[in-house]
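On to chain A.
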Amino acid sequence: MIFVVTIMMTAAMAMILARLLRGPELYDRVLAVNSFGTKTVLFLCLFSFLIDRPDGIDIAILYALMNFIGTIAVLKFFRYRSLDIALAQMALRRAVSGEDR
Partner candidate 1 sequence: MNFIEMITNAGGGHLLANAPALVVAIPLIAGAVAVVLGHGKLAWVWSVLIALVTFGFSLILLQSVLGGETITYAMGNWPAPLGITYHIDALNALLISLVSAMALLALLYGWPMVEREIDPKKHAMFFGTFLLCVGGLIGVAIAGDAFNVFVFLEVSSISTYVLVAMGAQKNRQALTASFNYLILGTIGATFFVIGVGLLYMATGTLNMADISRILADSEGNRVVRAAFAFIVIGLGLKTAMFPLHTWLPNAYTFSPSMIGVFLASTATKVAFYILIRFLFSVFHAGASFETAMFDFVLAPMAMVAMIVCSVQASFQSDVRRLLAYSSVAQVGYMLLGLSLGTAAGLAAGLLHMFNHALMKGALFMAVGLAGLGLGITRVNELRGLGKTMPLVAAGLTVAGLSLIGVPLTAGFISKYYLVIAVLERGWWWAVVAIVVSSVLAIFYVGRMIEAMYLQNPPTPSAAHESDPPIQVRSPVLSMAALYVLVIGSVWFFFDPSLPKGLADTAAGLLIGGGGL
Partner candidate 2 sequence: MIDIMPYLEILRYVLAGALLFGGAVFMIIGAVGMLRLPDFYARIHAAGITDTLATVMLIAGMMLHSGFTQTTAKLALVAIFLFLTSPTATHAVANAAHKAGLKPRLGKVQPPHPRDKMKGAK
């Protein structure tokens, strides 16, 4: 049962990968990477059930965090082109300077 679900999960991941490779817009790629990450978290949980070893779930927890941090870094990088200024200041400065495209 879990094997069938795992195979369906990998099919879903393959489709997300196709979107990642083809994604015309930059933000399509960000979205694809983020959702690919979520899917791998679930895949890891399912797989550790398949071989009934509880260790895979530790990796799933870890990657759920890493995926979030990666996505935030990408967004901050592209939106404000600086990794180290606090988000709030950047938003305010853009809002104040009316530069908000």
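Keep in mind how these were chosen: all candidates are chains of the complex that A comes from, given by their letters.
In this section, contacts are C-beta pairs under 8 Å (C-beta built on N, C-alpha and C of every residue); 3 or more make two chains touch, one makes a residue touch a chain; residues count from 1.
All of these numbers come straight from a predicted model, not from anything done at the bench.
Participant: Counting any copy, say which of 1 or 2 touches chain A in this complex.
Facilitator: 2
Participant: Can you tell me which positions in chain A touch candidate 2 when the two form their complex?
Facilitator: Counting only chain A, the residues touching candidate 2 are 1-2, 4-5, 8-9, 11-13, 15-16, 18-19, 25, 27-28, 30-32, 34-35, 38-39, 41-42, 45-46, 49, 54, 57-58, 60-61, 64-65, 67-68, 71-72, 75, 78-79, 94, 100-101.
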